[in-house]
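One protein chain omitted, others in place.
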Amino acid sequence: MRFGLLGAGRIGQVHADAIATVPGAQLAAVADPMHEAAVAVAKAHGCDIRDIDTIARSDDIDAVIICTPTDTHADLIEQFARAGKAMFCEKPIDLSLSRVRDCLRVVEDLGAKLMVGFNRRFDPDFRAVRAEIDAGRVGAVEMVTIISRDPGAPPAEYIARSGGIFRDMTIHDFDVARWLLGEEIDTVMASGSVLVDPAIGDLGDYDSANLILRTASGKQAIISNSRRAAYGYDQRIEVLGAAGMVAARNTHETNIETAGTEGFGRPPLLNFFMTRYAAAYANEISEFVAAVSTGEPMPTTGHDGLVALALADAAVLSAAEGRAVRVADIMAGTT
Amino acid sequence: MRFGLLGAGRIGQVHADAIATVPGAQLAAVADPMHEAAVAVAKAHGCDIRDIDTIARSDDIDAVIICTPTDTHADLIEQFARAGKAMFCEKPIDLSLSRVRDCLRVVEDLGAKLMVGFNRRFDPDFRAVRAEIDAGRVGAVEMVTIISRDPGAPPAEYIARSGGIFRDMTIHDFDVARWLLGEEIDTVMASGSVLVDPAIGDLGDYDSANLILRTASGKQAIISNSRRAAYGYDQRIEVLGAAGMVAARNTHETNIETAGTEGFGRPPLLNFFMTRYAAAYANEISEFVAAVSTGEPMPTTGHDGLVALALADAAVLSAAEGRAVRVADIMAGTT
Amino acid sequence: MRFGLLGAGRIGQVHADAIATVPGAQLAAVADPMHEAAVAVAKAHGCDIRDIDTIARSDDIDAVIICTPTDTHADLIEQFARAGKAMFCEKPIDLSLSRVRDCLRVVEDLGAKLMVGFNRRFDPDFRAVRAEIDAGRVGAVEMVTIISRDPGAPPAEYIARSGGIFRDMTIHDFDVARWLLGEEIDTVMASGSVLVDPAIGDLGDYDSANLILRTASGKQAIISNSRRAAYGYDQRIEVLGAAGMVAARNTHETNIETAGTEGFGRPPLLNFFMTRYAAAYANEISEFVAAVSTGEPMPTTGHDGLVALALADAAVLSAAEGRAVRVADIMAGTT
Partner (left out) sequence: MRFGLLGAGRIGQVHADAIATVPGAQLAAVADPMHEAAVAVAKAHGCDIRDIDTIARSDDIDAVIICTPTDTHADLIEQFARAGKAMFCEKPIDLSLSRVRDCLRVVEDLGAKLMVGFNRRFDPDFRAVRAEIDAGRVGAVEMVTIISRDPGAPPAEYIARSGGIFRDMTIHDFDVARWLLGEEIDTVMASGSVLVDPAIGDLGDYDSANLILRTASGKQAIISNSRRAAYGYDQRIEVLGAAGMVAARNTHETNIETAGTEGFGRPPLLNFFMTRYAAAYANEISEFVAAVSTGEPMPTTGHDGLVALALADAAVLSAAEGRAVRVADIMAGTT
C-alpha cells in the first residue's frame, strides 16, 4: 500500500515514521505548503514531494494520511473520497456538526474508506482495559471514570482556533467513554470553570471541566479535565462493573523509586502526548493498513468522529445552561 | 469528663471503646431500650445502666454520645442541650432540613456544645491530604475527586428509612468536599441510576450516582458513588491544585503482594466501614473531649450537618430534574 | 489469667497495654527497681507494685512477662519456672548459647511454659505471607529474601552491650527465615562491614551485613541488614516458590500520594519498631494467653530462641573467617 502524506508537521512526521514500520506500507509522496517541512519528510523517508492535487490524481497512491489544519479536513476528505483513495484523517473532521454530516454523506455515497484518528483506542494499556471488559472480568459495565489532564495550557492563539475545551480536549474522552461503556450516550451534564488562565476565559472557553454522561440504560461516565497538571500528562481510565473494576494507570518517565528522609519518590509522568501515546500512533496506522487491505470495517469511523463532536456540542450547551442536554436533540439540531 | 452513652448498638460500642482510650474520659452510664445491649456495654466498661431521662438529670454526667436511631436525634439534642450536657451526635441530625434548622436554633440559643460525627475528617490519611493542602504543597485547590463505594447494597428495609443515597451515603462525601475545597458549594449537579438492585429503584432511590459540585469561584468537586464494589470498601480522595496533586489511596486487608503465572495480586480492600475508619472513630471522640475541655470550637458542628443535608436535598432535586441546583435556594426553601 | 510484669520500661508498657485488651487477662502486679516506672504502670493499669521475689511467691499470679535487661532473663526464667508460673520472655534468653541451653534444660525438666517474644511472627502482613505459603499458593518454597534495616544506628553504649549486630538485630531475621523456609538452617555465610559509624567498628561490631542461609535440601535465604535507612524502618520479606512469589511490603506513615513538578511522592516509612509492630505486640500477648489457657504448644518457644542465637553465633564466625559455617557445629560447640 502506497501512501500520500498531506501535512508534514509534527503529527505528520509521527505517521510517516509509523508507515515505515508497517510491512507492505510505503510512503510515496508528501505534500506541505511549508516546503522545508516537506523536504525533511521526503529526505527522511526517501519519498517524492507533490502537491495535494497531484497526489489526488496519482495512480501510484492508494491511501492518504490527512494531517493538515482542521479547517481543511472536510474538503480534503471529499476530494480524496472522489479520487478513490483510502483515507486516514486526524480528528476532528470539522468543528461544525453540519459540515461533518455533509462530508460523511459524500463519503458514504461514494463508498469511500475513511478512518478518523482517535489514537487512544489503540493505546496498549487502554486496550488491555477493554479486553478485560470483553472477557467479562468486570461483569456488566456500570461506570467509567476518565481523568484526563494536560501538563500545561496551550497559548491563547491555539485556544482561539480550537473550538473550545470540549471539542478540542474532551473529544478524546467522549470517544473513550463510548468505547468503554458499549452504549451510546443519551445525556450530557457539563460544568466548566476558568481556574488556570484568565486569558482562556476571555476567549469564552474553560480550562477546567467535569462532565457526567449517561446512557439510556443508566450507565454513567464521568470525565475530569484540566488544561494543567503540574506533575505531567495525566491520563487515567477506570471502569466499574458488577463483578469488579479495571483501571489503566499513568505512565511515568521511568520506572524507578527513590527514598530519603523526605519519603519516597517516583518520576513525573510522561509529559507529552506524542511520547505517552507513541505505541498508539504506531498501532493506529498499522490497523488502518490492515483494514484497508482486508476490507474489514475501519476501527474508528467518520461516525465516531460525528458522535464525539455532537457530545462536545452538548457539553458546550450544558455548561452554558446548567442542565442535562440530550444528545439526540443535538444530533437533530433541535437545540 | 464523664459520659453517658445513648444507644448501645454497633456504633455505640465503638464509641464506648474510644472513650476508654481517652485519658480523662470515662463512661459513667449507658441507656438502651434493648436491655441486653446495655448490659453488654455496662459489663465491658464497668458503667451503670440508666434510662435516658435519668442520664439527662444526672449531675455526674458531663457529656453524651447520641447513637440512637436517626429520628430521635433532634429531640435528644434539644433535651440534652436543655440539660446542659455537651453532645456528640452521629450524623444526620434529622432527614428534614427544617427540623435540623429548628434543632440547631435551640442549641444556639442555649449556647450548648454540639459535635456532629463526620468521621472521615478524622481519618489519618484524609488528614494527611488536608495537611498537604494547608501546607500549600498543591497550590490553590482547583478540583476534588471523591470515589466512594460501598462493598455491597444494604437491604431494602434499610434503604426505605435511609433518606436515599444522597442523604445516607453521599452526605459524607459532601462534607469531605466542603472540607477540602475550603469554600462553600454553590451549585450541585447530580445523576442517579439504578444499576445494582432494582428493589432500590422500586423505593424511588438510586444505587449509583455521580455528582458535580461547584463553588462560587468555580472550584469543582466530583463525587462517584456506588452501593456495590466487588473488591471492597472503596474510599479515595484526590485534590488537584495549581502546583500539584495529593491523593489518599485505598486500604487493603493486608500489605502483601503475590505473584504467579496469572500475574500479581494484592488483597481486597478492608470491607467494613468500622474497620476502615477505626482510627477515625477513635480520633473523633478524643477531639470531642479535647474541644469540650478547652472550650475550643467543635471540629465538626451542627452547621456542618445542616449544610451537608442541604447539599443532599439539592442533589435529590438535581437528579430528578436534570439541572444544576443552587444550594442557596435549598437553604432558603425556595425550591 | 493474672499477670505479673517484670520490668516497666518501654517494652514493658507495651505489654501492659496489650494485656488490658485481652479478654480474661489482667495485670495484677508490676516490678521495677526504677520506682517511678513501676508507679506509672501501676497507675495506668490499676495494679499493685511488688518486688520480683514477692511476685514469684504470689498465689494470685499465673503468668509473668519478663522485660528486664537481657543479662537477667535466664536467671528469672529459672526462678519463675520453679515458681510454677507461665512465662513470656523478651528475646534473647541470654547472649551465651551454653547459658541458654542450661536454662532451657531447667524449663524442660520442670515442664514449665515458656514463650520467647519473636514479635515479627505475629505481624499481620508477615502472617499473611506465611498463610499464602501454607495455602500452597507459591508452591514449594525455594528462596526467602529479608531486607531489614533500622532507621538509624543506636548509640555506642547500646552496641557495646548488644552482643553485636547478628545477635541483636539479625536474630529476628534468623527466626523469620526459619519460620518461612519451613526447614532448619544448615549453613550460614555472613559478610559484615562498617559503613555507617566507625565507632561501631571500634567496638568490633558491624553496622551493615548480608547473609546467605541454606537448608540441607538447598533452600536458601538472604538477609540484608543495615543500622541506617534514611527513609525509615525498612522491613520487607519475600518468598519465591516453584509456583510464584509472595512479599510483605513496607508500611508508610500514611497512605497518601503527592505529585508536583518534581514527580510523585509518598511519606517515609513508619520509623519506630513499636509503631511498625504495634499489632504484632498485641497479637503475641493474646496468643500467649490463649496457649497457656488451652495448654496448646507455645507459638514461639525457648528452642526457637536457642536456634536463632546459634545462627547468630554462626554468622559471627562466618563473617570473621570468610567461610560457610555449619550450624550443627555451633550447636555441638565444636567450632
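So that you can tell them apart, the chains are marked A, B and C in the order they are listed, and the count of residues begins at 1 in each.
As a working rule, contacts are C-beta pairs under 8 Å (C-beta built on N, C-alpha and C of every residue); 3 or more make two chains touch, one makes a residue touch a chain.
Given the structure is predicted, the values throughout are model-derived calculations rather than measurements.
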Give the labels of the shown chains that the missing chain contacts, considering the complete complex. A, B, C
In the whole complex, not just what's shown, which of A:Pro69, A:Pro124, A:Pro198 or A:Pro297 touches the removed chain? A:Pro124
Given B:Gly139, B:Gly182 or B:Pro267, the one touching the chain that is not displayed: B:Pro267
From the list B:Lys91, B:His252 or B:Arg276, pick the residue that touches the absent chain. B:His252
List the residues of subunit C that touch the chain left out of this view. 139-140, 142-143, 145, 147, 149, 187, 189, 191, 193-196, 208, 210-212, 214, 218-220, 222, 224, 226, 228-231, 240, 242-245, 322-324
Where the unshown chain meets subunit B, residue by residue: 229-231, 252, 259-268
Can you name the residues of subunit A that touch the chain not displayed here? 124-125, 128-129, 132, 137-138, 243-251, 253-261, 267
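In this section, only the chains that are shown with their structure count from here on.
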Where subunit B and subunit C are represented by their mean Cα positions, the distance between them in whole Å: 41
Centre-to-centre distance between subunit C and subunit A (centres being mean Cα positions), rounded to whole Å: 58
Contacts with two or more other chains, residues of subunit A listed in rising order: 230-231
